[in-house]
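What you see is the complex with one protein chain gone and the rest in place.
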Amino acid sequence: LRTGFPEVIWGPGKTPEQIIEIMQTMRQNHPTVMATRIEPEVYEKLSAKIPDLVYYPSARICAITSQTSPPKSQQTITILTAGTADLPVAEEAAITASLCGFPVKRLWDVGVAGVHRLLSNWHLIAEADVLIVVAGMEGALPSVVAGLADCPVVAVPTSVGYGASLNGLAPLLTMLNSCAAGVGVVNIDNGFGAAILACQILRVAQKQQTAP
Amino acid sequence: LRTGFPEVIWGPGKTPEQIIEIMQTMRQNHPTVMATRIEPEVYEKLSAKIPDLVYYPSARICAITSQTSPPKSQQTITILTAGTADLPVAEEAAITASLCGFPVKRLWDVGVAGVHRLLSNWHLIAEADVLIVVAGMEGALPSVVAGLADCPVVAVPTSVGYGASLNGLAPLLTMLNSCAAGVGVVNIDNGFGAAILACQILRVAQKQQTAP
Amino acid sequence: LRTGFPEVIWGPGKTPEQIIEIMQTMRQNHPTVMATRIEPEVYEKLSAKIPDLVYYPSARICAITSQTSPPKSQQTITILTAGTADLPVAEEAAITASLCGFPVKRLWDVGVAGVHRLLSNWHLIAEADVLIVVAGMEGALPSVVAGLADCPVVAVPTSVGYGASLNGLAPLLTMLNSCAAGVGVVNIDNGFGAAILACQILRVAQKQQTAP
Amino acid sequence: LRTGFPEVIWGPGKTPEQIIEIMQTMRQNHPTVMATRIEPEVYEKLSAKIPDLVYYPSARICAITSQTSPPKSQQTITILTAGTADLPVAEEAAITASLCGFPVKRLWDVGVAGVHRLLSNWHLIAEADVLIVVAGMEGALPSVVAGLADCPVVAVPTSVGYGASLNGLAPLLTMLNSCAAGVGVVNIDNGFGAAILACQILRVAQKQQTAP
Amino acid sequence: LRTGFPEVIWGPGKTPEQIIEIMQTMRQNHPTVMATRIEPEVYEKLSAKIPDLVYYPSARICAITSQTSPPKSQQTITILTAGTADLPVAEEAAITASLCGFPVKRLWDVGVAGVHRLLSNWHLIAEADVLIVVAGMEGALPSVVAGLADCPVVAVPTSVGYGASLNGLAPLLTMLNSCAAGVGVVNIDNGFGAAILACQILRVAQKQQTAP
Amino acid sequence: LRTGFPEVIWGPGKTPEQIIEIMQTMRQNHPTVMATRIEPEVYEKLSAKIPDLVYYPSARICAITSQTSPPKSQQTITILTAGTADLPVAEEAAITASLCGFPVKRLWDVGVAGVHRLLSNWHLIAEADVLIVVAGMEGALPSVVAGLADCPVVAVPTSVGYGASLNGLAPLLTMLNSCAAGVGVVNIDNGFGAAILACQILRVAQKQQTAP
Amino acid sequence: LRTGFPEVIWGPGKTPEQIIEIMQTMRQNHPTVMATRIEPEVYEKLSAKIPDLVYYPSARICAITSQTSPPKSQQTITILTAGTADLPVAEEAAITASLCGFPVKRLWDVGVAGVHRLLSNWHLIAEADVLIVVAGMEGALPSVVAGLADCPVVAVPTSVGYGASLNGLAPLLTMLNSCAAGVGVVNIDNGFGAAILACQILRVAQKQQTAP
Partner (left out) sequence: LRTGFPEVIWGPGKTPEQIIEIMQTMRQNHPTVMATRIEPEVYEKLSAKIPDLVYYPSARICAITSQTSPPKSQQTITILTAGTADLPVAEEAAITASLCGFPVKRLWDVGVAGVHRLLSNWHLIAEADVLIVVAGMEGALPSVVAGLADCPVVAVPTSVGYGASLNGLAPLLTMLNSCAAGVGVVNIDNGFGAAILACQILRVAQKQQTAP
């Protein structure tokens, strides 16, 4: 299952020792092993024991990759954010997608309150193979993007906001109620899950091509 | 208080007889008397006793106006809806505003899932004195409009939608979380309240002009 | 946008006359026009004016199709339900997908409380190109299926249930919290939206194949 | 857009270095640049690099203003709070309004539990051009004030309270349900947004005056 | 327990036959028997079998009283409502209190959006022995009244309102968060419970007087 | 208003300096001044400047009392708690009541899971003038007590509990739904408000006695 | 699975024809077939086709039983309700348990507001093998009973109540927060599920006895 995707460890609630042990075991059978939600000070402790561990600070991901990592896909995952504060979630998606072997295009800070900036990047949306759209607060970006795009949109609500954003529930509801069809929603702040879904969407095409 | 605005009766939970009695009493001292949320069959009963009662079916409003109704303002209230189903709420706002003496421009069905249709009406938004933006489901239209407009935006969530729209709570939250500043939100389906707020905004300018 | 997909009318809150008028207008420019959430008695009125209108009662969909309807795809959409009561939502998805030109495989009543029945259909899940999984009450089926499948899963919560199901909020939350990655969630009872997302996923592959 | 208003940076989730960089860039093109939700220790770090940065501690705002700051308006924004604990939110509104060029009148601690204190300031409400009303706990002040005032009321719920105040949801609901029309509501603790809306309301009048 | 208070039957969910049987049994041992939430057509059926049954239509209460009903108290229960739509709940309280032997003063339609009307009845509040304050929508009246009064306030939220009133949850939260101390809250629409609490408050004084 | 009751300062969100200043000002006109939610380390700072300040650690209250404090009432406030963890809230009520001049009887740890312990104190409940019942978790104690008592019950939900107690919302709802009439509910953890309400209930009797 | 228990059909959302067909099919392999939530008019239609169908109106259950129905257990299920309105849910549990072969003891109307009536039946609780406790409104009965009982308690919240009972959510939360251990909670109004759990609890003992 999930053939060719990295093995993943969910960092929160695990001690550095536990993470090290799991990583060491997993790497024996898998070309790529990654852990998410890893703070810098945890990475310090991990890298003391796993020297070839790579850290992606803005994504809070660390990973062991190997020679046998998957060849790069020709199809691309295009990731958009509404604001700068959504960046850690978007980077979690971006690095996960890269570790799965898919190239990533990033378009940050194109929230709907300044719709011209979004529209001036219209070609990026029109040409996309699959889109990941990350937004907090009112979470309206996926609706607008899905109306412009002709490909599947993976929508990621974030906990960015305050008061009536209810820790991300408001943008989550916005995305589920999208008038534009073609939107699949994942959990609040779940950049990782969005990337896996996007990669699996692109793999449908890959399998099709390699089929006899 | 609310000088120059019509007297208003909230229809639900009142018998036709009660509405007739209140209207007859009020008209003795006020040039305009209106009632909201009046279904056609209720209007039939009212008009039997109040022959000069006018009915606005799409707004579910009926009103008695008089010769001394307020002169038309030069400033206009521009009303937008995301979808056709938002129309009753938008018309409640439009007719209320008209009865308060303000001209209304209507722009229906410009929801964010088809942002080009909205943008092709860009001049209407740019020239507006005050905007009322009505939207259900994801309720994202006020955010986009407030980003484009340089005037106050009154946002009205509607109960149009299903499932995760939670009878209008989802678009209400969306509007409260708007990244674009300059948005004031009213209760779900409250077209009447939106119109009164918009009229009061325009009256600030009127008072200013008539001040010595 | 949405090239090749049918034009769609959301039935609720529209009179039969309005639906007839919109359908007649749309059919002039589109090979397929469909309307959702159409009760049988509404269909009776519609078909009096549109003789070639086809009705799919279990899906509550009616549609006009034409000679130029899209050619059948080679890829299939596999649809699962947890219980019989989820059938109307699943059929809304199935008929929508068919009208978009994609063949559908149906697997009804394989809820997690009888996991052996699900597992005895394991090959259907393993071979799927894309899955739509429809479930109410506890909404656990998409998690189990996503763990078995190696393709994208579109999860549709339904309002089937009572009490703590909170009209579909409970299965919605279940699906958003799925431990298994590769799941995109749509609104409660939104069979139509699930089908469009699934079709768009398969079109990624189609575009890829037709690319030079 | 928002011509003549300051450029604004939302402080939370940004490092001092990021804020400094953004401010330095913005000041090149804008007469006024401000940042909100800045704690004193953050200000210390900012002012080391931006010597002309001014700090307003009770508002948690810091700002760079220039010679070309906007001329003072003749119209005034009147701000009321229900309790002392609402002061930071009210000051965020007051300083934002000042930086936009509008004079501010402050009336603190006139909550509805002591309605006589509010009524003894009746003239301030009657004469107001636009009102911002800030309240936590039961959030009843905007309703009472809107009943007394003949101008638009911008209502700001605060997270002041405990238990059933649900971090500001209770006063938010109160304000949305106001019986008195003419109230526009913003997000919980959103003093900044309230000020921008009030300024935009007064600018409607300004534009009107300067129109030919 | 509850010595001297009527026996009460909660009407909803009981057939007329069941209500008749319970009433006939109870009247053998109690001077006063009452039933709440009784619609007119149910009363018709009850009175056919219980000829001395009295109906209070605005309170939806019917009652059997006897010669040995309690002597009138000297202390009075003062009941206020915010709007006309709150009347059925307030009358449920008023009739219940009367049947318990306490005189009632009624003050209807003194909601906070017109605070002058409330204040012009200031003496009624100042002189009250105990107050019941009934309000829907924003539910702000009990806070204002408790600030004016020097006696206990029983606050009753009603389900009057729409949208963000959440069927009475909004005014319930408002009342629980009241800044003014001395307020006890009962369930939404619970006029009966409010009256019993108010009567029990006045009985504390009665017992005190009759103590040796 | 609130004649004869102490002046009260709500501690949270005020600096020690602010509390000292308010207390010093208030004591000039009031025989008793108290502050609630005062942690021990805050008291240390306050007492350095106000030597006659008394601290009640279990109630987190500090107070200045004077010779002219109110004479003791003959009527008593009886306070019950369900568990030991409810004690701080109950003591806040007890000390507030004492400072208002009312004697207090305490009955701790008589939760409904051990109903025999409650019943063995039956006489305390039967003889009570007014009851304050404090409970967290399921919050069932006020219902049982109100069924046993023949006097008003003030119910105080506490935030004691975890998970589905939702920080006190669960016991709050329980108390509002009490089948037993004669229960008035205050905000979560609001021991102070419960005491003021109870004192005001007893004052109804006091006024009655002193009336001519 | 569920060996020896009846086959069950959940009535809502199925046509009489569908129910008849499922029942006819099931009865070929199972001694007992039952359907829940069957209104009288549905039963009329069913019995026309299935002459030996038995209807239990207060439980809204209909069932086909056969000669080979399970022998009566020696252990008993004791069912309690707080109020009369909880009876349909309790009867659903009682009839289900009977059809599973377990004798039932019923104790109705022993809610906590009259705790003496509950205690006068103390022996029934003390001697119980397993208890099902059904309660709406505040839902406090299972806590009190679990404190008295020395056997497992299955708690069933009901949707009986109004306002803050939130259609049964309030008693559901109460039961989940029970201070008394030994309580397992099922969904709102789920009398059927409670009975199956209780039967399975008693079967643990049966299996034990029949084990070698």
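Just so it is clear, A, B, C, D, E, F and G label the chains in written order, and each chain counts residues from 1 on its own.
Note that a contact is a pair of C-beta atoms (placed from the backbone, for glycine too) under 8 Å apart; a residue touches a chain by one contact, two chains touch by 3 or more.
All values derive from a computational prediction rather than experimental measurement.
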| item | value |
| --- | --- |
| For the chain not depicted, the shown chains it touches | A, C, F, G |
| Of G:22, G:54 or G:201, the residue in touch with the unshown chain | G:201 |
| Per the touch definition above, residue among C:8, C:53 or C:82 touching the missing chain | C:82 |
| Which of G:9, G:63, G:95 or G:185 contacts the chain that the document leaves out | G:185 |
| Of C:111, C:152 or C:184, the residue in touch with the unshown chain | C:111 |
| Residues of chain F (touch criterion as defined above) contacting the omitted chain | 84-85, 160, 162-165 |
| Interface residues of chain G (partner: the chain not displayed) | 1-3, 75, 129-130, 147-152, 154, 172, 176-177, 181-187, 192-193, 196-197, 200-205, 207-209 |
| Chain C residues touching the omitted chain (full complex) | 82-83, 111-115, 119, 137-140, 143-144, 146-148, 161, 163-166, 169-171, 173-180 |
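The rule is short, and it goes like this: only the chains that are shown with their structure count from here on.
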| item | value |
| --- | --- |
| Shared chain contacts [chain B and chain G, defined touch] | C, E |
| Gap in Å, rounded to a whole number, between the CA centres of chain G and chain C | 37 |
| Centre-of-Cα separation between chain B and chain A, whole angstrom | 42 |
| Mean-CA-position distance for chain E and chain C (Å) | 52 |
| Shared-contact residues (touching 2 or more other chains) in chain C | 172, 187 |
| Chain contact topology (line, ring, star, complete or other) | other |
